[in-house]
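Only one protein chain is missing; all other protein chains are in place.
Right after this comes subunit A.
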Amino acid sequence: RVSSDGKPPKFQPPPKPVIIDRKTQKEERRFLSPEFIPPRGRTDPLKYYIERKDMIQRRKVFNIPEFYVGHVLAVTTADPYASDKSKRFVGICIQRGGKGLGATFVLRNVIEDQGVEICYELYSPRIQAIEVLKLEKRLDENLMYLRDALPEYSTFDVNMKPVPRMDHEEIPVNKLQVRMKPKPWSKRWERPKYNIKGIKFELPEHKMKAAQKWSQPWLEFDMLREYDTSKIEEKIRKELNEELEK
């Protein structure tokens, strides 16, 4: 453009680009492992504080990845009786239990038509590596019903390659409805006490209705069973983030 003076136009610096720094947003780490949350009771919180310090120490040395029930994990443990002194087991996590240093998780797999489950302790020094092969949550917190489901739902290839995860924010929920073997099952999964959403019940209508007899609809309104963990979680999260950054 020609300016009014006839001289070249005044240099206009380009507009500054707006940088959205995602790294600082990621560091909030919204996932808190369930074994950090202390159970409801009257024990001295000092005990849980000391345990948490030990857990953080272990996590600094050994990386325990974020995982939920329904993920497919590969765990390598040290074993004096194995060839090369270490053994590797691949399986789907069906349950996470225990609090504090005794936190456990159970992996299940079907090898050569034989279902095998191994209960590992998260903070055991025998564990050498935990890799997450497939990230997906399921509809339930407890997948014990896989024992009574058809074996195809529990088979996972031992040499599975880890599925790469693109987005660091969401974990996909697999809304798979599992088909079961014929009854009897190890537990009566159709009863409302277990509150299972991940089974495709092929039972007749009258049996499903009869199972609802055992429902306890007053339980969700019971005030003595309430345990609000949001404030405790915030405190623990802050503590964790401070300690792990040191």
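Basically, contacts are C-beta pairs under 8 Å (C-beta built on N, C-alpha and C of every residue); 3 or more make two chains touch, one makes a residue touch a chain; residues count from 1.
Criterion: contacts and distances are computed from a predicted model.
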Practice item. Choose one: "Palmitoyltransferase", "Proteasome subunit beta", "Nucleoporin NUP42" or "Large ribosomal subunit protein uL14m". The correct choice is the protein name in UniProt for the chain not shown. Key: "Large ribosomal subunit protein uL14m"
Practice item. From the listed residues A:182, A:204 or A:217, report the one that touches the chain absent from this view. Key: A:182
Check your understanding: Of the listed residues A:58, A:87, A:137 or A:191, which contacts the missing chain in the full complex?
Key -> A:87
Exercise for review: Could you tell which one of A:63, A:114, A:216 or A:230 touches the chain left off the display?
Suggested key: A:114
Practice item. Using the touch rule from the top, list residues of subunit A that touch the missing partner. Key: 77, 79, 81-82, 87, 89, 104, 111-121, 124, 126, 147-148, 181-184, 186
